[in-house]
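Comments concern the structure below.
Missing here is one protein chain; the remaining ones are kept as they sit in the complex.
Every chain is named by a letter (A and B) in the order it is written, and numbering of its residues begins at 1.
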């Protein structure tokens, strides 16, 4: 691949992706040929918020390549995080490691880390901003099990408003041809306007429906998401929407024989337990495919040469107003801007610089 | 070995054990020949309750075989355990790992995990139910240091009522010939009836005594256990019994020259510190033998092929009434029954299905 860091799946070109997926397939087909490719290489996994699932996937990916892992799984059990700047922690661990995997509650944290790291940085989730390796897991699952993404009918079901996983997947599927979307959600949880504009601009055909049962016969992929209580400011709204979608064996009877039922996990109750025995339920395989995709990624990034970063500070440029942006707590960070469809936005968290804040986006 | 999982030492035949012990000996004699046998293999250690000692032993066993380990040491520091079913966690990690080592506060948890795992499962302790690898450590120690188990005089001392370690060891020793038992405990902590019935049925000769000093000259093995406060409902009963046995250098003067003093550790005060310097005190060696026995076990189980589990749910069968059984919290588990000496019992926790609960057993 031509990339140095994986911060945002949007930075990955179609060619980069094809190369990554080709490697993931080679690893799946001949794992025994890859047990030493990262021998002597070390990943530092900095999990500033706990995410055992993602952490396990990255850990095993590195171990299966013959590499090794250190880090913390939770900053509370770590003195590093105590009163030390992200910059200093990254500077220090990038002296010990060959690649850094970072999970952080603040948007843009991975981009910030990449400014100071002598080694490649992988974003394992930065607040509600990006989680690009979930998208690599999702694409790998569809490609591996359907053989192609082009022309598929993809249903996205649940909380489409807040789900970064879903937004990232839509953007990734836009790189392929002829994908048709079924957006299945109550009106309160429907896709945000900026994502709808993205789909229109990219000529991605979509229909919006509330009911799952009516559309399931038309789908090649059904991507279920959970409805997370913490996303709702209003508890009544949560009560109205929780449990609105529950995929059962009964509903599965209406689906195509080669449907893939996917889910980023963990599930709550949106997929009934007995669906697990249906061979079309591939969410646990999806987690395993995610490990192979991360192996392909680490195989490339963990073997790149060290590049000392001499980042020049600059006080110029507008300041980001997003209260969840990493720039709000790491005050030494230089302002960064980039252009987006709707004008200049923060180079860390992608929020419009002069626009409304995240909450009212 | 012919086994897929190690949930209960009772499932291990004498042939299985002989093969396991033979491998443990080969590893002890030529460790350098085994540093790569698990290269590329990964163990997932799921410790739902902390047990650093057991966890360390399993970790180092895997590392010394060239394998590697991930997992959690305590569910509180893990988001996996948060609101996710045991089934989903096991399904997920069995996609990443080659073997699962599980410690759980609920009886039958390891059996439950084995229903959903694509890879072998090892029980590292399920509540007060089973801890089979402690027994492999104990047997390995006796065999390695005495050369045989047959015909030995074995003293079991301390809390024989609640000690699962002791019960499991008695059952294991029943697979050998001519072992004689000295059960050393106050009446309140004497062996439970069902174990006494087991010994009678298997023609295991035993005498029950209260005093340690009188019988120590007759012993080849003295297995000390600690008297644990948390086992006593009545604090007065604990006060009466704590410190009732304290093995001192003075008492050791009466013992045979080739006595083995064993202890599952940690000790509290039942073995005086200065006994440590007596070459007959082998409890720290016993911990090391445990590591070698676990190496032999992992060498076999961590290299078995994956077997996707398609467990079919069934709502039939009686429900277990043991309040500590895993079925009480993981409600999706199908009822399992098996036959025991005293009638049908729960296939997870081994408690009688229609019988009294654990407390009054």
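The criterion applied here is as follows: a residue touches a chain if its C-beta (ideal position, glycine included) is under 8 Å from a C-beta of that chain, and two chains touch if they have at least 3 such contacts.
All figures in this text were calculated on a predicted structure; none of them were measured in a lab.
Only one residue in the set B:19, B:63 or B:174 touches the chain that does not appear here, and it is B:63. When the full complex is taken into account, the listed residue touching the unshown chain is B:277, out of B:203, B:277 or B:354. Contact with the undisplayed chain is limited, among B:180, B:210 or B:288, to B:288. Think of the hidden chain as still there; on chain A it touches residues 39-40, 42, 44, 68, 70-72, 77-80, 83-85, 87-88, 91-93, 95-97, 310-313, 332. Looking at chain B, the residues touching the absent chain are 31-32, 35, 50-53, 56-57, 59-60, 63-64, 66, 68-69, 73-74, 77, 265-268, 273-274, 276-277, 284-285, 287-288, 291.
To be clear about the criterion, only the chains that are shown with their structure count from here on.
Inter-chain centre distance (chain A to chain B, centres taken as mean C-alpha positions): 42 Å.
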